[in-house]
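Everything on this sheet refers to the single structure shown next.
What you see is the complex with one protein chain gone and the rest in place.
Here is chain A:
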């Protein structure tokens, strides 16, 4: 796997300080959102915990001794939530799901795979979908379990799938 390509801003010390100028801050936030989503995608990070965020590699660059402070991280996460790329798990806004791709798009990709592999009208376990050998080449391979369920629920709403519970296992029938 190739290394994540850090954008030029990541080496720029002031990038880790929230800029006072309103227009520059908007540019800065654009860059932060882009960076966080790109990094999350590359490293398969589906969830973020605010309390642990300050030690996440994406919010700090030790080689230039800079780290985005907690209030800066909060601003970036709020911005991601505004853009639909982050969903808080509860009102305390301590934990959230990161979507570099929307839940609906994930659902569509999975359904496409189901069609391409003649799985319509058959049942799959969730394990098969995000961890099975047969999906090794797919983008959703390794997808966070909770996000996978959201994606399948989105398909359910669209009438394309039906989630099933087998006690220990969870599965889905593609329609």
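Quick note on the criterion: contacts are C-beta pairs under 8 Å (C-beta built on N, C-alpha and C of every residue); 3 or more make two chains touch, one makes a residue touch a chain; residues count from 1.
Convention: contacts and distances are computed from a predicted model.
What is the protein name, per UniProt, of the chain that does not appear here: "Radical S-adenosyl methionine domain-containing protein", "Protein YIPF", "Electron transfer flavoprotein subunit beta" or "Vacuolar-sorting protein SNF8"?
Answer from the record: the omitted chain is "Vacuolar-sorting protein SNF8".
Name, in rising order, the residues on chain A that touch the hidden chain in the full complex.
Per the touch rule, chain A residues meeting the hidden chain are 7-9, 11-17, 19-24, 26-27, 65-67.
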